[in-house]
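What follows is part of the complex, with its chains left where they were.
Order of writing sets the chain letters: A and B. Residues in each chain are counted from 1.
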């Protein structure tokens, strides 16, 4: 897994995950519906072709999430997920792709003895986390967390929204490390049937950015993944589509292994789609 | 002490209050928050296009300002100290909420926005927003927890009568916290033409400052009225604190932080000699139940810890891990796990004294004011009134009557009977 010295040596393992092929970034909420299940699901996602695991640490007020992930977070919290349990889970995970911690700032801030992000970042690095995505922490408020990440060699990924102004974009590109999270549409997370019309524009204005660009918010099929990559993305981020599968499995009481099979299959479809999206000329 | 990279001049205009405040919102909203900050600075602080003049005229002619400062003769006699009541219960809609709702909806119009969204708990802010939108001809959508929809029917009716859409939020416990989350999601989806009218001095900058400025018309008037009617500043001002908008409304001109152009001379100079008491909901007891993720109170100023919620760093009721807990109060409008960042700062500075009274004391005070002064206070306000039992100063003391209690009749009657509250009248007239 991740190792602080990788990052400090230059490009992080997170950025490196986008090197060869369009990357598949797969999100699940840790502890949904149990830590043990999450372990199996993450393995399955990686087996299906996932290049980066975005592992959600559930927070009680997930303002950036749509209904699907809200419910996943509720299931995870009800099942006893806490930051400590999360870190144990990460520590136990036996996958060879980088793991990004996706959570809200208050959990990072409260962890440990003293308020501030320092202790959680240290613990996360120790457990094997490669970086953070914190949807309620805009670049403007990110100083302390960015500082702690720098210290521990972790990436801090910012989300570029369709509304982001040029001026803000510049500041974010200055700060973002690992990859750029391109929010493909307005609103919150949640699986959709179509790629947003805004996505090509969003990517176009990042054309000159060195960092890899992964598009998220609403992608749920191989075809969408193909389209997005065809529009210039270096990767796709998928969450709600997996969580739907987890939710259905939890509801139906399906065995974890069956749910894991379905997750693996979807990851495979997505990865295949993404790869298929690479424009011919550049893809040799 | 700013947490912002872009802190400009070290003053509050950077959106922080000591360690508190800031702008902790998803990036998709940040441009809107910046646009709003700009509009706040230009229209509100700068009175551009005569915005503030327009606001002042409308809150007077539509809202019914100034609200009076009433001398509570019977309570004064009982407590042996002069008690005055600042009567926000007489503002259109029945609570101080319209000061802010009208200000923000009007600002949204000046900004060219075409749609309003707002959250509501007890329904007071939703009603005020719906009123302002009907008056200013703006489409309006209100998010309200399903539990609150069912238990606050009259306010839901009122919002619908004003032609606002009311969206019940079914996730979680279906109360205020969930309604705020859902409104932020709507805003994130429709941010380009939509303004989110937040209901208290919470949320990301510029909301805490802007809502304070609109509400501080309360203390601006209060200072003038005290001068005319009492001939001096009060010794103390007492206000209940949920999010804290009526609180900073009542304190703002005394602290000196509030600023709305056109205030009468001498009404905004800091007046450190005036004691400012923020009365929180003590609920049934203080503290947080970590295992249940529940606080039987809403006393975040008195007992909360620093954290980040709904866009700002402030004092919160949370678990050690940082999960926000469900708060509780007999008063729906105080039932919130956070509090405005400026209040958190003023408490840390020692300028505002946080106190709290429990559910029973609030119910008793509800009956006391109704019986002794002919004013039925909101249950929120009743907390401030209850504090008079503990007030030991020489007076004069002003209580901010943030709203009227018509909305609370059913709750009060039920709870008073169940808890055998002192001084509650029997309703035997209905027995046939």
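Note that a residue touches a chain if its C-beta (ideal position, glycine included) is under 8 Å from a C-beta of that chain, and two chains touch if they have at least 3 such contacts.
Only a predicted model underlies this, so the values are computations on that prediction, with no experimental measurement involved.
S.K.: Each distinct chain appears once here, so what's the real count of each in the file?
M.R.: Only one copy per chain type is drawn, but the file holds A x2, B x2.
The definition used in the following text is that only the chains that are shown with their structure count from here on.
S.K.: For subunit A and subunit B, what's the span in angstrom between their mean Cα positions?
M.R.: The mean C-alpha positions of subunit A and subunit B differ by 37 Å.
S.K.: Please name which positions on subunit B make contact with subunit A in the complex.
M.R.: Touching subunit A from subunit B are residues 3-6, 22-32, 34, 171-172, 177, 181, 184-185, 188-192, 293, 306-311, 316, 318, 320-324.
S.K.: For a test of understanding, state which residues of subunit A touch subunit B in their complex under the given definition.
M.R.: Touching subunit B from subunit A are residues 59-64, 66-67, 70-71, 74, 77, 82-84, 104-107, 109-111, 115, 135-144, 158-165, 168, 171-172, 183, 186-188.
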